[in-house]
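Got a structure for you, questions after.
Only a single protein chain was left out; the remaining protein chains are all shown in position.
Let's look at chain A:
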């Protein structure tokens, strides 16, 4: 049957062709050149809020680093050297009192108001009072205004970690007057979060222009910033999956990519991009439950040590990519109190098998829990779990993999119901006291039912580390975490690498462990 297409069909076909034509024309606009004075950064959003006193996620922190100044900073991103920010500081001999003195008297908020001691006091008190995720930073600290230039932070117990805590972007200084006018308070009745999401109140190099927690945040330069004006007057941070970031960074669609894994970085044309690899402040470890009813064989120290001996750490390191590091304790290698990484165990299958005999392990499958949708600095946790399963099998340890979405896995871990699995910890602040969560009775230790008193020797070391002052703190904590790791309750696996990929359009930039990428210093 011969038919001719009706005119309407032809018209529709022509319209489609026109659409493709227009699309093709538009495609040409996308070649990077349109960015001008905007810097485009891409990351897979982990963003709940940019209210500094509530945010506690990577994306929120990246944004707030550009918006808010803090009382103290880290010198050139060196996490071991807290230095002056808006204030200078002095610690008392017993580490119970910190005196802050307003130093940057020319600092101004984005509406032109000067930064005052009252703003700093309000910010500290708001952080404490609203009971958000980062409120614990100033637990047990009393904030007191002394005069228009001085603040005292008085801690109940010696608090040598305080200078390492204050540079955190969650303790950003906000304009107290404006925040109070918009339902901001220093207690749990605070209602300024949505206001702060749309109208940042900081004194940093940028201020928020538009905020959409699902897709895009746009920042513009703060004309009242007291530092050098940023070269790029606009920052566009977009929510883009890591797979798409690979194409975008090479095409010029994006200038900065935060989430590429080592495998993805390998595929990039190294002449087209710049790669900055930094040691991450994340730790990845295996946890073993100490409760026999829950963990079965994992409650036996010999079984746990067998696990530590059966792992092929070099192959695990390959998964992290170049610059990933071994760990001899849960504390990242660059931190004070870390156990030197050359003390990390090596694989010894014979030893592992002997320890399993000693433990009387009969080959029963141990449930092994992990977050199947999680990647830590591009390191795929599901792949890591499968690798561990294969390695332990060579020693005769049988794991039954229990993948779950992050939220579900975390729920079970927090409830101390999981026998064994993969845990991750990101430093809240770069001080060894932050890792007290891993010692008996600590919040993470409770998830494997390891209570204070279960191991008196470690309790003594913990007490000694807490009391240690000055240069003695590092060795005291290192001894504590070495003993903690030797129990096999934690088996540190790897300190991954934080990779930032930057397009060649950016001629110079600062990327360090503190801010990851400093938008204000990019040129």
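Throughout what follows, a residue touches a chain if its C-beta (ideal position, glycine included) is under 8 Å from a C-beta of that chain, and two chains touch if they have at least 3 such contacts; residues count from 1.
Everything below uses one rule, namely that contacts and distances are computed from a predicted model.
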Candidate names "histidine kinase", "Stage 0 sporulation protein A homolog", "Peptide/nickel transport system permease protein" or "NADH-quinone oxidoreductase subunit N"; UniProt protein name, chain not shown: "Peptide/nickel transport system permease protein"
Touch with the omitted chain, as defined above, among A:48, A:145, A:354 or A:521: A:48
Option touching the unshown chain, where A:113, A:373, A:394 or A:518 are the choices: A:373
Sole contact to the chain not displayed, among A:194, A:343 or A:508: A:194
Sole residue of A:250, A:323, A:466 or A:512 that reaches the chain not shown, by the stated touch rule: A:250
From A:86, A:444, A:478 or A:522, residue that would touch the chain that is not displayed: A:444
Contacts of chain A with the absent chain, listed as residue ranges: 1-4, 6, 9, 12-13, 16, 19-20, 22-31, 34-36, 38, 40, 47-49, 56, 131-136, 188, 193-194, 212-216, 234, 236, 238-241, 243-244, 247-248, 250-251, 253-254, 373, 405-408, 410-412, 414, 425, 428, 437, 443-444, 446
